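A single protein chain has been omitted from the complex, and every remaining protein chain is retained in its original position.
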Amino acid sequence: MRRARSLVPLVGILPFLAYLLLFLLIPTVVVIVGAFQENGSFSLSNIHALSNSATIDALRNSVVLSASTAVIGGLLGALLAAVIVSAPERSVVRRAVLALSGSLAQTGGVSLAFAWMATIGLGGTLTTMVQNALRLDITGNGWLYAMPGLILVYCYFQIPLMVIVFLPALDGLRPQWREAAETLGASRLQYLTQVAIPLLLPAFLGSLLLLFANAFAAYATAAALVSQGSPILPLMIRAALTSEVVLGQQHLAYAIALEMIVVVALIMGAYAWLLRRSSRWMR
Amino acid sequence: MKPWLRWLILLVFAIYFFGPLLSMLDFSTKTTGGGRSGAAWKALVTNHQVLDAIGQSLLLCLTTVILMLVLLLPTMIWVRLRLPRLKRVIEFLCLLPLTIPALVIVVGINGVYAWVNYFFGYSPVVLTFAYVVLVLPYAYRALDSSLSALDVTTLAEAARSLGAGWLTVIARVVVPNLGAGILSAAFISVALVLGEFTFASLLNYQTLPVVIDLFGKSDARVSVAAALGSIVFASALLLLLSFAGARSRGRKGA
Partner (left out) sequence: MFTSAGKEPVAVDFVDLHRHFGNVHALDGLTLAIEPGELVCLLGPSGCGKTTALRILAGLDHPTSGEVRVGGKDVTRVSANKRDMGMVFQAYSLFPHLTAIDNVAFGLKLRGTGSGERRRRAGEMLELVGLSEHADRYPHQLSGGQQQRVALARALAFQPSVLLLDEPLSALDAKVRVQLRDEIRRVQLEVGTTTLFVTHDQEEALSVSDRVGVMHAGRLEQVAPPAELYSTPSSQFVAEFVGLTNRVPAVTRNGSAIVLGQHELPALAGSVDGDGLALIRPEAIAVVPDEEGPATVTAMSFRGPITQVRCELHGVGGSEPTDMLVQMASAAAQKLTIGGRVQLVIDPTAVLVVPA
């Protein structure tokens, strides 16, 4: 009788669990299982396809894109966060920066792609300005619609994301540490190198990982910018899913998706571990 | 940091972030003759495809927020009150969508959506089910921080000792005190839904971002106008949220 009673409250969360099962877990399982199937039976052909030169190239590009925008976005975002952290919580500048960062980090995607096309794409504002003033064509060989462009545009949402994710860590730096270091004889540089940076490092690296995962999994921006070709993994999935030429590409999409899950899961695992380490200190 | 350096850095960032937005304004109002025209912006309210898409996206915002609240609020409150040991599990599940890329979910969701279409039809509104999943991590965090600030257990015990049933406790005691968290979760969800492209495009629904992308090939100015409107709308919402949230934080109960 007691055991039955302790199970009753569980009924309260059944709807939630059922929902997640349907719309999150089943699709994920479908992908994982589907990666190992071809024509309805078990097969490793799609996994092998992952080692094609095209797929390896896409993986490499995805990693380069994610890593570079994580580092650039991370450093610049940390700088911006450092600038507003000392402002009081109610200051207009601080709240405006945070609100703007929130919206830019979230809405990203298509709108951002078009923002940059309107700036430095064909007929873009900056393009025209530079054309008229310096007679230079900055659109060049269409670099905006390939890797270099992706890196530039991705930074547009990586920097705000870094501000949002890293600001709490900066906020957690207690003023007593700085004052204690000062009274113990530390110069500003010594405080930074011996106290602030070691304390912020786990949170900083964790944030970089988060940015990496974010860029790696991003789809909308690249889809809007790049109409032909599949330089990165997400676009390869698009090609595989929308391919009108080869019908059997569906399962290749599963395999690539599986690859993405693995990479992102590893990154997020490392992120969670770093977060736990630094949270022990910043109470 | 020296004040002048601080303002300089803020200025550089302001240029980097507002520059493209201003360019969008410029681009969307240019005409080939070199003059200005509001045609692209007018199209936002006259062009049927665009208008439809805006309507669908806004409707999706509404349905997503409602379904998210209906699904998440009772569950979170229930866990806090009756199943506190499952908190970590629920947290993990809610943060899972951060680890499983939307793209991946879309790839595997076809089968499930075949059923959804069977029951609910083919209108873009069915995207609600997928969107709630995407919104989960952010909504969870917003609601969780609001719940944590409230001593739910004590409130519930007080209400129960006065004779309230569980439903009353949730609906009339806890929820009204979660205003800030609910608002926050709602606004973040709206921002996300307005920009969501992955699901909509790969499942072939015509929401605003999909149409923006579509028009990119035929009339880029309309795309840019719609995109700018999107960004401004979402930013305004979040700015409103931060100012409203800050004011209500001044009130603290006994």
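Which chain is which? They are A and B, in the order written, and residues in each are numbered from 1.
Keep in mind that, in the parts below, contacts are C-beta pairs under 8 Å (C-beta built on N, C-alpha and C of every residue); 3 or more make two chains touch, one makes a residue touch a chain.
Everything numeric in this text was worked out from a predicted model, so none of it was measured.
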Touched by the hidden chain, restricted to displayed chains: A
From A:132, A:176 or A:228, the answer for touching the chain not displayed is A:176
Touch assignment to the omitted chain, from A:96, A:130 or A:186, lands on A:186
Among A:31, A:50 or A:199, contact with the omitted chain is made only by A:199
Absent-chain interface as seen on chain A, which is shown: 174, 176-177, 179-187, 190, 194-195, 198-199, 280-283
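We adopt the following convention: only the chains that are shown with their structure count from here on.
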So in the complex, the part of chain B that touches chain A is made up of which residues? 1, 6, 9-10, 13, 17, 19-24, 26-28, 30, 71-72, 74-75, 78-79, 82-83, 86, 90, 93, 96-112, 129-130, 132-133, 138, 188, 191-192, 194-198, 201-202, 209, 212-213, 216-217, 220, 223-224, 227-228, 230-231, 234-235, 237-239, 241-243, 246
Help me check something: in the complex, which residues belonging to chain A touch chain B? 9-10, 12-13, 15-17, 19-20, 22-24, 26-31, 34, 79-80, 82-83, 86, 89-90, 93, 95-100, 102-104, 106-111, 114-119, 123-126, 156, 159-160, 213, 216-217, 219-220, 223-224, 227, 234, 237-238, 241-242, 253-254, 257, 260-261, 264-265, 268
